[in-house]
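With one protein chain withheld, the remaining protein chains of the complex are depicted in position.
Letters A, B, C and D mark the chains as written, and numbering starts fresh at 1 in each.
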Amino acid sequence: MQKLLETFLIGLSTGSIYALMSIALVLVWRSTRVVNFAQAGQAMLSTYIGFEIATRTEIFWLALIIAIAAGALVGAGVDYFFMRVLFKHAVSGPAAVVAPVIATLGLLGLVRSIVGLVWGGEFKSIKAPASTDGFTIGETTLPFSPLNLLIIVTVFIILIALAIIFQRTNLGLSLRASAYAPEIAQLAGIRTARTRTIGWAIAGGVGGVAGMLNTASNFLSPYSLDLLLVFGFIAAVIGGLESMVGSVVGALILGIALTFILNYVGTSLVFIGGFVVLIAVLLLKPDGIMARGKVRRA
Amino acid sequence: MRKKLTLFILLGWILLLIGDRVDELRVYQGAQIAMYAIALSSIVLLTGYSGQVSLGNGAMMAVGGYAAALTLNNLGGPVWFAFVMAVFVSALFGAFLGAAAARLSGPYLAGTTLALAVGLPEIANQFDFLGGVPGLLFDVGFPPERLGEEFTQYKWFFWIATFLALLSLFITSNILQSRYGRTWRAIRSNSLAAELSGVHVGRMKILAFTISSAIAGLAGAVLAMTISLVAPGAYTLALSFALVTGAVLAGVSSLPGVVFGALILVAIPEVADVLATRWGGDENLNNYLPGLIVSVLLILSVIFTPNGPGEKLKSRHHKKG
Amino acid sequence: HAETGVSSSEIKLGITLPLTGAASPGYNKIGNAMNAYFKYVNDNGGVNGRKITLIQKNDEYSPQLSIAKTNELVLKDKVFALVGPLGTANYTSVHKSVGIAKRGVPSLFLNTGFSGFGNKKTYPTSFMILPSYAMEAKIMAKFLKENYAGKKLGIVYQNDEFGIDGLGAFKAAGTKFDVSVAYTSGTQSAATAQTWVSQLAAGGAQVVVFFGVTSATAPLLAVAAAAKYAPQWILGSVGADPLTLRALGVPLAVLNGALTPAGNPSPNDTSDEYVKQFQEINTKYNTGTAFDDYVLQGMNIGLMTVQALRAAGSNPTRKGLISAMENKGSTFASVAYSPLGYSKTSNVGHTGYYMAVMDANGDRKPFGGKVTLYTTDSGSGPVVVSTFKRPAMPAKGLPNN
Amino acid sequence: MSLNVSNLTVHHGAICALSQVSIAVPTGKLAAIIGANGAGKTTLLRTLSGLKTPTNGSIMWKGEKIAGIKPEALVRRGISHVSEGKSVIPELTVRENLELGAIWRRNAKESKESIDQVVSIFPRLGERLQQRADTLSGGERQMLAIGRAIMAKPQLLLLDEPSLGLAPLVVEQIFQTIRDLTTSMNLTVLLVEQNAMGALKIADLGIVLNLGKVVAMNHAQVLIDDPAVRAAYLGY
Partner (left out) sequence: MHLMSTNNAALRVEGVNVSFGGLRALNDVYLEIGKNEVVGLIGPNGAGKTTLFNALCGLVKPDSGKLFLDGKKQDFPRTSNLVDLGISRTLQGVGLFGDLTVLENVMVGAHHLASSGLLSAALGRSGKDEKEMRTKSFSALERVYAGGLANRRADTLSYPDTKRVAIARALVSEPKILMLDEPAGGLGSQDIEWMNLLIRNLSASMSVLLIEHHMDVVMSVCSKLYVLNFGEVIASGNAETVRRDPAVMAAYLGTGAK
């Protein structure tokens, strides 16, 4: 019973970090129709910047804020200097489906190399902002710590903030409109290019949080966020890519499922477990758990 | 058709001549190029034609590689039988995968295949007969004696890989030029309209997956041959990504382009290495410059010739009317 | 005629190792350490007047890249020999595909403890240096039996060569683990470590053997400390480097009292003549790099390489180098306490370990106050306490054999 | 003249879609633009709304040159364009599609009022405010597209084939609505139509395009009575 509870709680906390990454991916997908594989790189770069601040000032929260700002800046920069150019050139033809994927993969490699050039390959770590000592209930100490709790709470605050922005504000409507139909949005007076850049910036900031929180309990290297990206993406797909709530639910499902596999089946099935969870969800709901009834009009 | 066959045979002959005239390193790289050409053609078929974006062709290659190694190590038999089994087993695998994938589109499919690319090779760790991390040996043996003393192992790899590449490219190009290729392009362009034209869209998508997987499986077995083993570490996510990259450099929907794409995949790291050494000095520079150069090249080519270098040339000739 | 990779002024050597990527921490220092030592030797006249050049190639721990890079080393750069290639799967495939044995390329001091490489028939030109994982497990098993009989035992192991080699040896030695946790290389993280710890704690393991890499030791220890789970740790030699652990954010205090099998003296033990000399070289030729087990290991491979080259004579050939290893290899000076097993019929290097206790600074001292060296083989041979005395460090660290 | 286009030339790549087009529409007037498929009608509207940059020529709107200005800026100057083919965003709800039209004004209250206005013009939309636009029928989408343009409180309204795919009754209503809007809101309207007769009937002014050139421009009634126009564009 205790193992069950532990597994669940750890899964929840793991899933929360996946959730941040998947929210970032969903945001970019919704504003640009691109699955941004460079998100891992952007998050990593912002985390390295956060790392510098954290080691110099020893104030995690300051580092976090700067990492968010850096993430937003990097995100905006990627869109401004890179995606805009890409879309000017690569809009049609058979490559249209893969070009953005490749471009962002290339960008991931680029950021990784730059980080490697600047910081080298050594593993770094950041001191966690909350105790990593497990909560103690009576005699037993759970492997679930205040840091885990903090992660979960942070994710939910971010989620709620984003949901409000998206569903209740003009910015949200502009973001969605620019994503779905840029030309119509333009004709409605929306500065679509700027709006999309804002979308990228928000995603970059969220990615920065994901990187920082991930690094608070793990180490940081030019490769350390790759798995987070993969699981974040899987979570986003489970959630249907369009819906932020969906991606969070997807991430939590994934986090909990993987932790159960880890705890009850064995580590070597973890990766394939991700695949199985995904396939299972998609076979039941091909457009993700949040898909509405299929609309098919001819 | 006869013309094409002649062309392929001629090409094979020229390649053999070249193989005799370059040093061993190049011969080995030639085998790698052949392997990548096969692998890239599986993506051209799947993504360029049927429009299904797969990031998991590395996993399909793994299936082929393991099938070949298990066949050779357990059933024995001639080497060609191992390659046939690689094709067969991965086709079967592709059919299963395709049945699930046919319901998915765009990024959903990409996400699923990505998960597969990460997860599948790890299965090897779960079952003893797959050899765990060290993997299984895959030894196609020494070249036949009658080819002479001078005939090296690498030249033997090169011969086998080139033969298989030409064969699979010949078959693939025939399929792509037939009604199958046309139907796939139609589905990619407008699947609803295709369905109304009587196309069994689901079935055709599964077929594309099956064939693509079979080709990828062959490539996986060729890869296993050139590294003499199958191991999870040989079929990583990085491989899957490299393949998609190569496919874009090749111009996703151009079959002849795959040779170019394969050439680049083999050449870029080497060129980058040379540059890194030239400008080198600092250790981080040595380690990360190659990656930097590859990424920049990739980004530039995706921005400026997203449909491959062939497109740029073609569009010079006939502008869209 | 001149031998490949040897000119009147230079001997070219090559190594493949992960300089970047997930597997690189720690290992990426080995090449530079070797290089530092070679530079030191070069500045002091080289080997019979020839300078040693070491070409390092990054294989990112992928077998394909290992092969491609080794091909470059052997076919393009035309190195005389490989020294210290790293990784079990990597070397297995390199050996087969590049045809190391067939081409007669000497491949010295493999940086892997996989016992399979001790097969002299399959690997006639390759030479191990590390005691095998099987040896390590056998020695641990004996130690467990002698010191922790009746305690509940747990093990966390990496589900690959460690598993095949180590777990097999534990089984053969009759060690039964009450809790056994396997993990797959690459999956290690704080989250996975939490599940290991909860399994170990739930099973009530009092002594936990760890058989994996450092990037897994770190989250394991950190999470266990956080959960206030404190068994007697016995950390395998591969994953116990304190400096790397500290870089990974593990407070060194949790290492206090942990046991580890060790072959070399502690890298902080300046009373050791090898360590002292290597540290000096490191300060001068590898400036800015902290002196740890990996650097020590790299320097030592350098030292042994130079002895092997000297032993091969003033006009070294590949054949000559191999027979020098077979005939004189077992007499080479090496920092490790255990004897070297090289002979005409064996390519096994060091053959034993002593148990060490770590302290709160990550430093290690021999268990029980003095080195008790156990030696054994990778097969069914017994584990015995050895009285072997290692050769002295050549004067100034410059071999004169 | 509030809208004054002179010598406008526009290319799609190598194709010359408009050549030396000059037209003038006074404030508050409704001009119908007719012409065969491919005559360049859509291209003209897209150029006026800023979606397309002209190769040559000038566009004056209320005395200012606007050629080359981005569409999102032109909306702020009162130019609204309902593009060809039911320009709605399928993924958004009907209400969101409407809100979009008024978004640049950043005024929630006005936006609400405008929605009420649109609903009073197209009651059908009122019933479906919470539905996603991709569940609407063809005609409903066209209403929504026009509704969105009205939300922007335009002064110059560019309509590209609003009657496309609509039932005759609705076509009649929409034409009537367009006429009424023109008068009541003192709009200047450019109405591109294949339904030439219907369009000319409500228009003040008729412009006939052929192969990228203006071949006739006159009072609408004059064009209706012109036998050549009747034969070529009105079908009798």
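Just so it is clear, a residue touches a chain if its C-beta (ideal position, glycine included) is under 8 Å from a C-beta of that chain, and two chains touch if they have at least 3 such contacts.
In this text, all values refer to a predicted model and were calculated from it rather than measured experimentally.
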**Per the touch definition above, residue among D:108, D:167 or D:228 touching the missing chain** = D:167
**Asked** Which of B:53, B:130 or B:194 touches the chain that is not shown?
**Response** B:194
**Residue, one of B:183, B:254 or B:305, that touches the chain absent here** = B:183
**Asked** At which residues does subunit D meet the chain that is not included here?
**Response** 35-38, 85, 124, 135-140, 142, 161, 164-173, 194, 196-197, 232-235
**Asked** Contacts of subunit B with the missing chain: which residues?
**Response** 1, 4-5, 170-171, 174-175, 178-180, 182-183, 185-186, 189-190, 192-203, 207, 320-321
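Keep in mind that, in the parts below, only the chains that are shown with their structure count from here on.
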**Fill in**
Note: subunit C sits from subunit A at a C-alpha centroid distance in Å of 38
**Prompt:** subunit C: which residues touch two or more other chains?
**Reply:** 19-20, 159, 184
**Request:** Identify all positions of subunit B at which a residue touches two or more other chains, and write them in rising order.
**Result:** 122, 125, 283, 287-288, 291
**Message:** Using the touch definition from the top, list the residues of subunit A that touch subunit B in their complex.
**Reply:** 29, 35, 82, 85-86, 89-90, 93-99, 101-103, 105-110, 112-114, 116-118, 120-121, 222, 226-227, 230, 233-234, 236-237, 241, 266, 268-276, 278-279, 282-283, 286-288, 296, 298
**Request:** Using the touch rule from the top, collect the residues of subunit A that touch subunit D in their complex.
**Result:** 170, 173-174, 176-177, 180-181, 183-192, 242, 292, 295, 297
**Message:** Touching residues of subunit B toward subunit C in the complex: what are they?
**Reply:** 23-25, 28, 32, 122, 125, 132-135, 137, 139, 153, 223, 226-229, 231, 233-234, 236, 238-239, 269-270, 283, 286-288, 291
